[in-house]
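What you see is the complex with one protein chain gone and the rest in place.
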Amino acid sequence: MRILVLNPNTTAAMTAGIRDLAEAVASPGTSIVATEPLWGPESIEGHFEGYLSAAAVLDRLTTFDEPFDALVMAGFGEPGREGAQELLDVPVLDIAESAAQMAMMLGHSYGVVTTLDRAVPQIRDRLLTAGLLARCAGVRGTGLGVLELEADRERTVEVIVATAREAVERDGAEVICLGCGGMAGLRERVSKALGGLPVVDGVAAAVKFAEALVGLGLSTSKARAFAPPRPKTITGWPLSGRRPGIR
Amino acid sequence: MRILVLNPNTTAAMTAGIRDLAEAVASPGTSIVATEPLWGPESIEGHFEGYLSAAAVLDRLTTFDEPFDALVMAGFGEPGREGAQELLDVPVLDIAESAAQMAMMLGHSYGVVTTLDRAVPQIRDRLLTAGLLARCAGVRGTGLGVLELEADRERTVEVIVATAREAVERDGAEVICLGCGGMAGLRERVSKALGGLPVVDGVAAAVKFAEALVGLGLSTSKARAFAPPRPKTITGWPLSGRRPGIR
Amino acid sequence: MRILVLNPNTTAAMTAGIRDLAEAVASPGTSIVATEPLWGPESIEGHFEGYLSAAAVLDRLTTFDEPFDALVMAGFGEPGREGAQELLDVPVLDIAESAAQMAMMLGHSYGVVTTLDRAVPQIRDRLLTAGLLARCAGVRGTGLGVLELEADRERTVEVIVATAREAVERDGAEVICLGCGGMAGLRERVSKALGGLPVVDGVAAAVKFAEALVGLGLSTSKARAFAPPRPKTITGWPLSGRRPGIR
Amino acid sequence: MRILVLNPNTTAAMTAGIRDLAEAVASPGTSIVATEPLWGPESIEGHFEGYLSAAAVLDRLTTFDEPFDALVMAGFGEPGREGAQELLDVPVLDIAESAAQMAMMLGHSYGVVTTLDRAVPQIRDRLLTAGLLARCAGVRGTGLGVLELEADRERTVEVIVATAREAVERDGAEVICLGCGGMAGLRERVSKALGGLPVVDGVAAAVKFAEALVGLGLSTSKARAFAPPRPKTITGWPLSGRRPGIR
Amino acid sequence: MRILVLNPNTTAAMTAGIRDLAEAVASPGTSIVATEPLWGPESIEGHFEGYLSAAAVLDRLTTFDEPFDALVMAGFGEPGREGAQELLDVPVLDIAESAAQMAMMLGHSYGVVTTLDRAVPQIRDRLLTAGLLARCAGVRGTGLGVLELEADRERTVEVIVATAREAVERDGAEVICLGCGGMAGLRERVSKALGGLPVVDGVAAAVKFAEALVGLGLSTSKARAFAPPRPKTITGWPLSGRRPGIR
Partner (left out) sequence: MRILVLNPNTTAAMTAGIRDLAEAVASPGTSIVATEPLWGPESIEGHFEGYLSAAAVLDRLTTFDEPFDALVMAGFGEPGREGAQELLDVPVLDIAESAAQMAMMLGHSYGVVTTLDRAVPQIRDRLLTAGLLARCAGVRGTGLGVLELEADRERTVEVIVATAREAVERDGAEVICLGCGGMAGLRERVSKALGGLPVVDGVAAAVKFAEALVGLGLSTSKARAFAPPRPKTITGWPLSGRRPGIR
């Protein structure tokens, strides 16, 4: 099977990191295609950029020529997932939701360690909307911006570990979710520094869940909330391409 | 003061109806400017269109030359409000949230009567995220599409009234919110048919709340969730124009 | 239009302060009438006094001769609002609920800064009952009694600001609600000391919301919870006057 | 021990019915004193009357000369309990809360059958505030007014049973709470008609819980929410008497 | 009446302590029978032991020859209560739930002080399932194991008091529940050290509630969740004995 992993921002280096992780965890027989939107913000650290990115991601999907069996949306808590669910016939996994769901399989409660403090309410809202907040012990920011995560990998791990310790000690988290696609690849190091505490990477979780759903032949229900878009005129939309049915 | 009312879809006739209503309820001294995005779907009946529209609305805001003192976003439950709150220094009101808030001032619980059944989960999610779901008795669809609302105004009122009756009798709603910007102007007729039950129009509510906030000199907190977007490269973004700071 | 602002306690100096604020924020064409009950506690700092005051407020309403178009109940979290909604045909606004609602228009979450710590559970319960607790980051007491607020205005501001800082830093509040009618008039100073963070005064919010509702011709739903009192014998009730229908 | 049972309305016949029930369920060694306020509404069927009654009940307590070991407040969902908890040193039991608590000991979920439909939101709010709503399957009105309950006892039982059946069949209630002090004495008959389904009478439950608390020497915590009223001037209050400390 | 108090672990010394407390609080006319399972863990400090114990407790009940009128299950937050409710015709009280319910009669919110930190999530889950979590300010561990509670009674009280102080000061608890059957008998000392703050012992609470239910002739609803076990083959079950109907 082929899984499309879509980095919601336009930083190709981040796409590469996410692809590496996805490939590392994919089962034999699963191939990973990773890409990013054709336009949009270099990183997403707020709602304005998130909404631009949501459209850019949907735009990318309407023009993506290769077939794929599942979509992994690699923005942690970014908007847009429901739109892709309407648009596509294949399963769609959001990495924030996948991380939370996998964490709930591993412990009584989980904490999220993310980038900037300003992302905290947005992530909480996404988990609330997804019905996954009840077992969330807390969401904590590290103060590192998305692109800063790459700058000094050693320092990044240190800060994540320190923040994760607070999640464990003050919030009672039993599992840590890495709350940014840009943290891909740090899971083992963070877990080791935390004495083996389970650490979940959303991209990894989503890839495995995508394999699970495809393996069972299941995809998004079109019964109500995620029914296909109705045919209608989308005037002047600067989509890079056109999906059938959009005039 | 000047209030910008932004119809999230590109159907100018709907913008006109919304403008008429907004002007009818505006206080002396308030002027209404109504517009729609420069591109995007003619109507919004799902998440895909909602996310496209969110970007189109933000795009419109970055290029809107005239000054304004508050923004009313006239999509009922559509995404994008948080992005505008980050982008702008003036207050931002969403009509779904404004309708719910006004309804909560008028009765113990409220019901929403909207267009298609598929919109119901989306509206509930928006109210949940806004912290306004606790007093919602239910959201019910009429089965009428957004653009159908205009077709036969008599029939539209009948269907809304019938659905509202179910909200009152089965769900215990004490106030009805008209759940679509395209229902602007029907408030009195629906209320009369329901024996004087309070009926709230989100555009009207949002205009009055905008006046209230501007009158008190209050605007969006920039302390955390809605801090201004950070300066960053937005490559290839097909924005109709550019706001300062976007390269 | 004429808005009646009812200070729930019998301290006329506090009524004057509340009236000054209400007049300062009222739109042209809105006149403010402020009064207090004819009997009852000089300040309200608990449930016992709150319940006495609720009856005194309802008593005052049954004997108030002048016409008015909306009622603002100026006790922060005090009981009685639902009774006034049954009794009156005009809209009724509670300042705790109005403050919370306005705060929700301004930020992702809000904090309340009130008087004594003992008031905290009572205010939380009022917000819970009103369906407005979901976005409340916390309620914090300053330790100042209601009448102490007037004693040393400089000191009062300092203590409110210090408590508000805790709400922002520890609870994540993005907007502060001043949690007592006796804090009327301090909004600008507190906001300035907090670096411009939005600060909401419940009296101001309620006056503007009352204008909004009256402007739209809306009032309390009588469909169920707030139907008019049924005619019945109220024996020996020491009401200062009698409303028609009470024998 | 002596338990004071306070009927919140001024209908002495209802007080008598409540006293009879309380005496019938009291343990040997427990004596019941039942009374009603010195003034106020003959029955309570809404918030306006409820708030008047709350003050009348507190007034009655300040002048009640005889000692008592616990207070049972016999209004189902009426306001005022917290005020009595501040005022008194002995335990205070509300019959709505006691009924719900006892019902939760008997089944997975409970339903409440009350008088008029307008009381439903008020009772739900009381249970919500008390933290007892999670296991409530629903609250249903019979359409019978408080004083109508007495008119035709046969008919009253029939209507209660029919409403209870709906609670069981549609809401999944496993236990029924009789939702009005005026239903005192009907428990066995309703239960029998429901095939032995447990039926809880709030007065009976509260009397037994009062015995339990007194038996253990426990009373209301004065640590925060229910600390004693602070000494202060209560001007012009038409209390029938004066408690020490009220000038 | 005769109340069976079942210590869920096999430590007879703990059974004796629980019996002493139960007898001390029982009303005249109530006799206490205390016992423990015939096999199982000496103490319960986790889910594995809790589930073994649940079966051992049910096993004990199937073979208990003497009649009894109510069952008190003396494990704080241990599983099994619902099974006993199905099996028995008499009321069943769990001490964690009874403690919480009694605490809710005494204050606005309550805290639980228990043994090891690992028990905290389990107790919270039990309260959540029972619908009693809304008024829980927090659950805190003392770090003392169940059997350590007996070792140095002076030290045990000190540690409980220190933990309870945190519950009051940091969590806002107004009432303290002693969160382990092994704390039986410490209530007065802890309360005194906390300045008279109400302290609830679950065994004491459950005994009094059992008396209340039996006094009113009420028992578990068999309508749905707790209907009697259906007749079926239980192969090879190493029950110490057999109840009628188990082949």
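Each chain gets a letter, A, B, C, D and E, in the order it is written, and its residues are counted from 1.
The definition used in the following text is that a residue touches a chain if its C-beta (ideal position, glycine included) is under 8 Å from a C-beta of that chain, and two chains touch if they have at least 3 such contacts.
Computed from a predicted model, the values in this text were never measured in an experiment.
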Omitted-chain contact residue, chosen from E:50, E:75 or E:215: E:50
Chain not shown: contacting residue from A:19, A:47, A:135 or A:232: A:135
Residue among E:17, E:79 or E:215 that touches the chain left out of view: E:79
Chain A residues touching the omitted chain (full complex): 25, 27-29, 91, 93, 97, 101-102, 104-109, 130-135, 168, 172, 174-175, 197-198, 200, 204-205, 208-209, 211-213, 215-216, 218-221, 223-226
For chain E, residues in touch with the removed chain: 10, 38-43, 45-52, 54-56, 58, 79-80, 82-87, 117-118, 120-122, 125, 128-129, 145, 224-227, 229-230, 232-238
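The working rule: only the chains that are shown with their structure count from here on.
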Middle chain, criterion being Cα centroid separation: C
Whole-Å gap between the CA centroids of chain B and chain D: 44
Junction residues of chain C, two or more chains touched: 108-109, 120-121, 172, 224-226
